[in-house]
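All protein chains of the complex are present and in place, except for one that has been dropped.
Labels run A, B and C following the written order; every chain starts at residue 1.
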Amino acid sequence: MTTTIRIQSEPFDAAAEATALTAGRTDVGAVVTFTGLCRDEGGRLAALELEHYPGMAEAEIARVAAEAERRWPILGQTIIHRFGRITPGESIVLVVTTSVHRQAAFEAAEFLMDYLKTQAPFWKREHLRDGAAGSWVEAKDTDDAAAARWR
Amino acid sequence: MTTTIRIQSEPFDAAAEATALTAGRTDVGAVVTFTGLCRDEGGRLAALELEHYPGMAEAEIARVAAEAERRWPILGQTIIHRFGRITPGESIVLVVTTSVHRQAAFEAAEFLMDYLKTQAPFWKREHLRDGAAGSWVEAKDTDDAAAARWR
Amino acid sequence: MKLVYFACVRERVGKTDEEVALPETIETVAQLIGWLKTRGEEYEYAFEKEGVIRVAVDHVHVRPEARLAGAREVAFFPPMTGG
Partner (left out) sequence: MKLVYFACVRERVGKTDEEVALPETIETVAQLIGWLKTRGEEYEYAFEKEGVIRVAVDHVHVRPEARLAGAREVAFFPPMTGG
């Protein structure tokens, strides 16, 4: 079981991360990759600024990853979360899971994303296209509900 | 809404297909990529031989894709299924879905895979490592059950 | 009418496809399977687990009670194992 967690400001290469989990192996049957991108919200946004809690971000994601490993027979998982200024069309977060069968890979990836959304110490602030500093993004009830279904 | 369906013997480039669905766009918030790979089943298999029903394979996958589009607010979907001889570690099937939010992208990808498994006219035959032609892979009840949950 | 066979059905029938002229009394998929089974041991063998064999008429999955009127191509195959 391989778990990779990275918190970084640089962009990531989703394909390279997926390849790293499968290269040289003949036991992986399913690879699920989730990429979360910055949207411009109908042209309103110039960028998102992501603040995070260094140290806790890594620790919290490691706890969530350990829980995913406990719940599903996954062979590997890679979680990368960016911080700093991210413009529309750029990637923010990556989750890759591998397993023998598809169900475990899908469920683990969804679980990881639901928990990242509600448990990982990251906060998004909007920067508007008209130059104004926008407001902090509000947490969504739908994300809490999504996380609650795994309890 | 972009739907791409390809039935081919050649390998595919999952990353290029995902990029094709997001390049130049700022409205996509979530990309889910599923890749199904050939396993060697603990060293037992030399290859899988995939037989398919040309014409119906494309038509059936198009029907499944239309149903996914009807059910979820997806922005794009790409489905590629290979046929012919495929060795362990190689990719067999690719599903990419994009949406504004992650739930639609995840659910549509899982739906597409569950229906591809049980509805698309493809049949796998094992080729064993000792040179013998193995048997046809049996359909799994778990795949029928997975497809049934969408009804 | 063209009949096509895939996977283990193809192997048991011993051909990939054939043209047949159906008796007028054959109106449904189930009747077609019953008629095929009278055509020789290979068909009897191919359709011995009749309930398991899937059928598509002109590229669309159908049930045994489906009618054949207007059909150009009928396909027989075991449960699919793609993906």
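Quick note on the criterion: a contact is a pair of C-beta atoms (placed from the backbone, for glycine too) under 8 Å apart; a residue touches a chain by one contact, two chains touch by 3 or more.
This structure is a prediction, so every number in the text was calculated from the model and none was measured.
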Omitted chain's touching partners, listed by label: A
Sole residue of A:A14, A:A47 or A:V93 that reaches the chain not shown, by the stated touch rule: A:V93
Option from A:R39, A:H81 or A:R102 whose C-beta touches the chain left out: A:H81
Interface residues of chain A (partner: the chain not displayed): 36, 50-53, 55-56, 59-60, 81, 92-93, 113, 116-125, 136-139, 143
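Everything that follows uses one rule, which is that only the chains that are shown with their structure count from here on.
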Those chains which touch chain B and also touch chain A: none
Distance between the centres, which are taken as Cα means, of chain B and chain A, whole angstrom: 23
In chain C, residues with contacts to at least two other chains: none
Shared interface positions of chain B, touching two or more other chains: 36, 113
